[in-house]
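Other chains of the complex are left out, but the ones given are in their true place.
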Amino acid sequence: MFERADFSTLSLRMSGCEAEYKDALVVLFGAPFDGTVSFRPGSRFGPQAMRQDSIGLETYSPYQDTDLSSCLTCDLGDLDLPMGDTKASLDLIRQTTERIVADGKIPLMLGGEHLITLAAFESLFVKYPEICVVHLDAHADLREDYLGVKLSHATVMRRIWEYTGDGKIFQMGIRSGTQDEFAFARAGHTELFPLSADHNMASAIAAAAGDRPVYLTIDLDIYDPSCFAGTGTPEPGGINFRDMMQVLNEFTGLHIVGADLVELAPHYDASGVSTALALKTMRELLILIQNQYNGVRK
Amino acid sequence: MFERADFSTLSLRMSGCEAEYKDALVVLFGAPFDGTVSFRPGSRFGPQAMRQDSIGLETYSPYQDTDLSSCLTCDLGDLDLPMGDTKASLDLIRQTTERIVADGKIPLMLGGEHLITLAAFESLFVKYPEICVVHLDAHADLREDYLGVKLSHATVMRRIWEYTGDGKIFQMGIRSGTQDEFAFARAGHTELFPLSADHNMASAIAAAAGDRPVYLTIDLDIYDPSCFAGTGTPEPGGINFRDMMQVLNEFTGLHIVGADLVELAPHYDASGVSTALALKTMRELLILIQNQYNGVRK
Amino acid sequence: MFERADFSTLSLRMSGCEAEYKDALVVLFGAPFDGTVSFRPGSRFGPQAMRQDSIGLETYSPYQDTDLSSCLTCDLGDLDLPMGDTKASLDLIRQTTERIVADGKIPLMLGGEHLITLAAFESLFVKYPEICVVHLDAHADLREDYLGVKLSHATVMRRIWEYTGDGKIFQMGIRSGTQDEFAFARAGHTELFPLSADHNMASAIAAAAGDRPVYLTIDLDIYDPSCFAGTGTPEPGGINFRDMMQVLNEFTGLHIVGADLVELAPHYDASGVSTALALKTMRELLILIQNQYNGVRK
């Protein structure tokens, strides 16, 4: 008789993330929700596109001299979310991260749109009320509402701020928003590093965060559209992969307890380049977290 | 001084639909909602793609020997819908069609996904409780719920049936659905003509509808994907444009009081062919309605 | 030393059209002009796309049981046309076809847009004042002018009619045009077979043309957009390849003295299907002409 194990597992899980759940330090899952997107939807296809193209991902990182397959990451697959029901979708995401956190593991969620960050954050906020949020993005996401909708990709950081209060949210790369959003940030509600993201800003954030637990949310549209065209709302003026490597290098000392990568909408970039960039960013982030827990953060 | 009127109006309204609202028989508007789509979103871009490419639409129909510009159609533009809030979006659509109906005009709604039909139908059901629904589609859309969601593109005809009761819904072209949906239809709840749509079926439907008011909803995925690739869930085995012309020809005697064209998702067909087909279908439908009201239906 | 002949000729000429000019019966060339297109340009890339993809063209026709490479066709390449100067471009095309005709050969021109037909036709009209034109197209192309422009893809058959007078132009497949164009045709100026093209119409045309010399112009958008998406103005309701084979079969007895294939705009069909269809149509047309001259038309 035949065993499935005789066959490639590439169709089953993210390449390099083959740990069993019980052994895993980081637990990966997809939250393919894009229901509140106002301009161009499609980030629901992000996690599956990443798994599909992970066949072309070299698991070894010459940047951190570590192989992803030496990390303990388990890929659970994608959640089945009820499209059209925003609240029920967020509930399912929150239940998932709650269990992962309860099992002493670190969730790494792949979006989907940015609103999903709210549900994952809420699970962690229960356990770590002092939690900080490091937010890499092109957009401030600080609106009070969007066409009257409170739960929206454009309001997610405002909703999170309602939990954390002032001074706990660090924003980098922001180059798009309303005048009100920028005013809100500049009034001291968040620490905003506008227009770009570099190692100096990252270093300042790491210093400010100190030993506190951190939720790291990376909206991939922080990248310049030249590098990352596959997203709903491309914003010129962003960073490139080398900039991101420098930023992550400054994050070595952070105490990351949860993270996400959101807003890959692969259909808008038929070349596959955006998916490749998302994968490499994920690889570096996974290695960063594992190295933290095997070293600094033991 | 300058007048806007010196310039092309092609950027402003659908070509051939330049009547003022007060003069119009048919009122066109876009409902760019695709929030409950389970597979591939993007029908929110349908109405704008149609307006954009209507510059390439010949307004004269050699099939009905009538020019669209001789009809009295007003294009109101697109509704601003709050993405992520299904109920509020449907409310806005319903209010719009209510006013159009109250003004004694016929709404022609451009989708967007199929769920929007529910809101337009409800406005007409209030005025015409005996209303029949003629439903051209690849999918039965008769589910009780979809992953627990009651308001879904996959349940819309079931929701409408809850208003009409048995025998008022005529379905053609249906070639996809669950075993339960087909069983529901075959139990006599709807009149289902499965797998295809032709002039014989259309003739039978027209005879059955008789003088009763009719809401005509055309999910453009009734077309074979060879003709219409630009849709979220393409289903092989559909009809072509000539088949549609024959079907519409049989509908000459119908008493159409409202209609819609839904599920054009233009990004999936970069060739523009799907948008061109949607436009020609809209042209023929508009001329059909106008001719009815100028002749048979006076 | 090295000979170029050691290398593939596929990068050099249309596959199957490798005869030298002096030996050729039919002379192929590209006229990459699309300067008067009102909607979507790009047919200038048609001839080169055909050469490029001719590597995938099987030269043998099972429809006519003949191999294209046994025909005597010379591919001259593309003309260098001065974009932005319509008149100069037409002059260059006319000079080219004049020389081909003067050398006793049959021109087969690859477009480019439909206006180029005028220049090729004029060369042949000088030699054959009794010439008929068989016109396969989705569009009537009978406008008097287009936004004041007399030399336009939308007016080309009207300009040709000014040479031929009534009863010499046979139009098939026409399903788009203004009310005036259809009225012009129906007034007896052309023989119009509207909406479709089939072997009965083709047979009637062949009978009417009799022994007179014929210029055959095929606007490839006569094909349904399902088969041929790669064109500037797709029109639903057209024919497919099998229909075309039946039409061409009826044309066996025609006395073709010149021909063209126009309006392939390959960028609108990234799948390559439209280019493949254009190539197969070209192959069948070339074999048809060669068989005529080797048999019926000796």
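First chain written, first letter: the chains are A, B and C, and each begins at residue 1.
Following the convention adopted for this analysis, contacts are C-beta pairs under 8 Å (C-beta built on N, C-alpha and C of every residue); 3 or more make two chains touch, one makes a residue touch a chain.
Please read these numbers as outputs of a predicted model, since none were measured by experiment.
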Copies of the one sequence in the complete structure-file complex, 3 being shown, number 6
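The rule we apply is simple: only the chains that are shown with their structure count from here on.
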Based on which chains touch which, is the overall arrangement a line, ring, star, complete graph, or other? line
Comparing chain centres built from Cα atoms against the global Cα centre, which chain wins on proximity? B
Inter-centroid spacing, subunit B versus subunit A (mean Cα positions, whole Å): 39
Whole-Å gap separating subunit A and subunit C, where each centre is the average of the chain's CA atoms: 55
Taking each residue of subunit C in turn, which ones touch at least two of the other chains? none
Residue ranges of subunit B touching subunit A (in the complex, touch as defined): 34-38, 40-42, 44, 80-86, 88, 115, 146-149, 151-152, 267
Can you check the complex and tell me which residues of subunit B touch subunit C? 55-56, 58, 60, 62-63, 67, 224, 226-227, 240-242, 245, 270-273, 276-277, 280
Provide the residue numbers of subunit C that touch subunit B in the complex, in ascending order. 38-40, 174-179, 182, 194-196, 224-227, 229-230, 233-237, 268-270
